[in-house]
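Excluded from the complex is one protein chain; the other protein chains are retained at their positions.
Letters A and B name the chains as they come in the text, with residue numbers starting at 1 for each one.
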Amino acid sequence: MSTPAPKQETPVTLEIFTAGLWKENPIFVMMLGLCPTLAVTNSLANALAMGAATIFVLVGSNALVSGLRHFIPKQIRITTYIIIIATFVTLVDYLIQAISLEMYNALGAFIQLIVVNCLILGRAEAYASKNSFNKSVVSAAGMGVGFTFALACLGSVRELLGSGKLLGFQVFSDNFEPWVVMILPPGGFIVLGSWLILFKWIEQRQTKKIISSDAATHCTVKHNS
Amino acid sequence: MAEKSPKIDIRTSPYIRRAPTVPEIMRHVVYALLPICAYSVYQFGISALTSMIVTTAAAVGAEHFFCRMAEKRSTIGDFSAVITGLLLALTLPPGFPLWMGAVGGFISIALGKALFGGLGFNVFNPALVGRAFVQAAFPVAITTWTPAFALNRFSEFIPSTLAFPFMTADPTAEWTLNTAIDGFTGATPLALMKFQGVMTDAKDLFLGTVAGSAGEPSSLLILLCGAYLVYKKMLDWRITAAVIFGTFITAGFFHLMNPSQYPSASFMIFSGGLMFAAVFMTTDMVSSPVTPLGIFIIGFLVGFMTVIIRLFGALTEAVMYAILFGNAATPIIESFTQPRIFGARRDKD
Partner (left out) sequence: MSNPDPQIPQLPSSLSLIQKLGAVALISGLLVAMVYEYTKPMIADNQRVALEAALYNVLPASASSRLTFRLEDDQLTLVPDDTPNEGDLIYAGYDNEHKLVGIALTAAAQGYQDTVKILYAYDPYSSCIKDFVVLKSTETPGFGDKIATDESFLKNFECLDAKVNEDQSALAHAIKTVRHGTKKNPWEIDAIAGATITSNAVGRMLDKSGQFFHPAIAQNLNLLENAQRSTQP
């Protein structure tokens, strides 16, 4: 294989990290990895554990993919990425079992299913295979934190309404009427949809503001000339 | 700001007869619903009244809110949100906690209507979307029935009505015991049929002296109000007829197979919310089909599903799911049943 011409490395910036948090949030913007998002966010604790596991897999696999990116031939890259991702999923599977069996039982098969989370393969293919080790790790961490943030958004609303608790602590009085639907799968869709609407609405208002202020400056310029 | 262009109304012929506008139609539907509401209040007292006020207010408020968010002109003037709120209240138990009713009213508009782009674009009947949500969210409260014609229904609320927001409703069992006229257990005719094999007399069902949702008991009144809308040409009686026909055929079939296990067709038609749904829900102009054959297919499907779910499903009341199912099937049925345009030839493939 011909090695590409050496390029000037752009430095690692904060923006690479924050892109995953908001502008390219994996769930709210890119809509990647929705299966675990809908399945395990019926409580905040599950959501956070899932987020932590995903961060681990994401950072680990992207680091390895990025480190080996000149070594891996193009023809077998997907196979290789899957092997690497599966490795980290197996690791996290063991680690969670070692840390808390209860958490492991609560997350069920979804730990193993991280391996097919398209977010992770997507980032390996789209980012880590083309960028330096440092940048890949930072970007993966950003994506992972963004993913966890989104899971926590869903998990907190669903747990609060679905069982009146937050992280297992009773928030409302004992008399609270749980919205059973929120813990069930439809609740996941409804809450995800509501968050999407909210974020899109905020975004639209912001762009509108920018456009109208632009228009205003244009007008004044015209008047002056 | 764009200049306002002069408004030219373009209509198809004939030009003399004016088609009723949306607010006009909706207003007449509200008129038709009012006697049912009044009878419901007479039956269940002030709890039913407050329930209607709260759901309607929530629905109208939600409509206004979403119009504002979308920066459109508020459409609460067309009465469609009022209808949604009233329909929802009439499908809920009379003692349904008010805060849950408000949630239902909001969800009706939010998920049932605003999400699809407002009136005219909704796939499902908004009131039923709201009811399906509260059914899934609060399964206990929505199956807590209180007796009709309780003695002090005009002076005090059903205890569950006034539940504090987000709190569980007070149990109504004791209240029911104290106020019921005689031997009332809080079970609807459908529940009695399903779990105890007891059939309620068709006359009671027809006149509405049984427990049930706020608006479902009296089939007679519902039919009269429906007749008014049919007379005003604001209701497609063919849908109602098709639903009842579908129920009749399916229930009759099972009844003939095994009369001791399956109730008669007349029981199926007059019990629960079927009559109310057939007249006011399936005929919703937006979510019901328009092609003649489609009307029949969907109506029959709704009736068929209702009987099947009632007899073999885990739930006692099934009309809601049957109609939502029918709503979902409407677009595809319509596309299959497009009438041939006069003179047009069918394409070979």
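Assume contacts are C-beta pairs under 8 Å (C-beta built on N, C-alpha and C of every residue); 3 or more make two chains touch, one makes a residue touch a chain.
Quantities reported herein were computed from a predicted structural model and do not represent experimental measurements.
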From A:31, A:152 or A:180, the answer for touching the chain not displayed is A:180
Of A:12, A:34, A:106 or A:197, the residue that touches the missing chain is A:106
Only one of A:13, A:79 or A:213 touches the unshown chain, namely A:79
Residues of subunit A touching the missing chain are 1, 5, 42-43, 64, 68, 71-73, 75-76, 79-80, 83-84, 86-88, 90-91, 94-95, 97-101, 105-106, 108-109, 162-163, 178, 180, 183-184
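Please note the rule applied: only the chains that are shown with their structure count from here on.
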Subunit B partner, complex, touching residues on subunit A are 164, 172-173, 175-177, 179-182, 184, 186, 190, 193, 201
The answer for subunit B against subunit A in the complex is residues 69, 97, 100, 111, 115, 133, 136-139, 141, 163-164, 166-169
